[in-house]
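The structure under discussion is supplied below as structure tokens; questions concerning it will follow.
Just one protein chain is left out here, and the rest sit where they should.
Let's turn to chain A:
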Amino acid sequence: MLLQVRELKVGYASGADVLRGVDLSVGASSVTGLIGANGAGKSTLLKTICGFLRRRGGAIAFDAADIGKLQPSQLAAHGIAYLMEGHSVFPGLTVEENLILGTWAFRKERARAKQAVERAFELSSVLRAKRKVKAGLLSGGQQRILEMERLTLNDPRLVILDEPSLGLSPKLVHEVFERIAQMKADGAGVLVVDQSARHVCAASDHLYVLRLGEICIEGPAASFSDRIDELVRNFI
């Protein structure tokens, strides 16, 4: 397993535990979906894996190595990409500058960094047309495309996505999930949290349902595909 979370306990400030012993794993070349009601602790889990929160108990292993003390700034060097909740473009920087910053972890390999940025422009006509435009002037959907492209510039081995389809048009939601399938095809392990349970279930190999800080159901996504509505009704 690429990522293994065991018995994870996390909370904010001096409050009670938000995650009360979570087990979850993500394999390479696969998509793992995580769904759950508002406030279940999905974002908290991702933030903890990515080093923004410190665990109170349990273990987080990436490639069998403990990453419980990882700083967020070390993610990229480990080959972990993280789409945090909300917006993460740099609005005052141009689209090109945003992409260049996506190559920060290997900026010293100039040719490779340059090539990665150019490839992103070749693949996305939307970004190509806005190359010198400030990212803050793009539409919400265009910003999300920029975030997704920036995420994969250094060929991450693990991609962690927090609500990638939030606020997007149906067409763009489709594009985002196609992009996720592409990441899997490129060999990455993907952990995706999203509001749209149906899309997550369809895109995933394995599915987890988080409820009040605990995993209440898990299994191969295919086994849920015909009863996803029931799942949403009962647990989300």
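Basically, contacts are C-beta pairs under 8 Å (C-beta built on N, C-alpha and C of every residue); 3 or more make two chains touch, one makes a residue touch a chain; residues count from 1.
The working rule: contacts and distances are computed from a predicted model.
**Q** What does the UniProt entry say the missing chain is called, choosing from "PQQ-dependent sugar dehydrogenase", "Fe-S cluster assembly sulfur transfer protein SufU", "Branched-chain amino acid transport system permease protein" or "Protein DVU_0531"?
**A** Of the names offered in "PQQ-dependent sugar dehydrogenase", "Fe-S cluster assembly sulfur transfer protein SufU", "Branched-chain amino acid transport system permease protein" or "Protein DVU_0531", the one UniProt assigns to the missing chain is "Branched-chain amino acid transport system permease protein".
**Q** Which candidate, A:Pro72, A:Gly187 or A:Pro220, sits in contact with the chain we can't see?
**A** Counting the whole complex, the residue in contact with the absent chain is A:Pro72.
**Q** Among A:Thr48, A:Ser124 or A:Gln143, which residue is in touch with the absent chain?
**A** A:Gln143
**Q** Which candidate, A:Gly102, A:Pro164, A:Gly189 or A:Gly213, sits in contact with the chain we can't see?
**A** A:Gly102
**Q** Considering the whole complex, not just the chains shown, which residues of chain A touch the missing one?
**A** With respect to the unshown chain, the touching residues of chain A are 50, 52, 71-77, 81-82, 84, 87-93, 97, 100-102, 104-105, 107, 134, 136-140, 143, 150.
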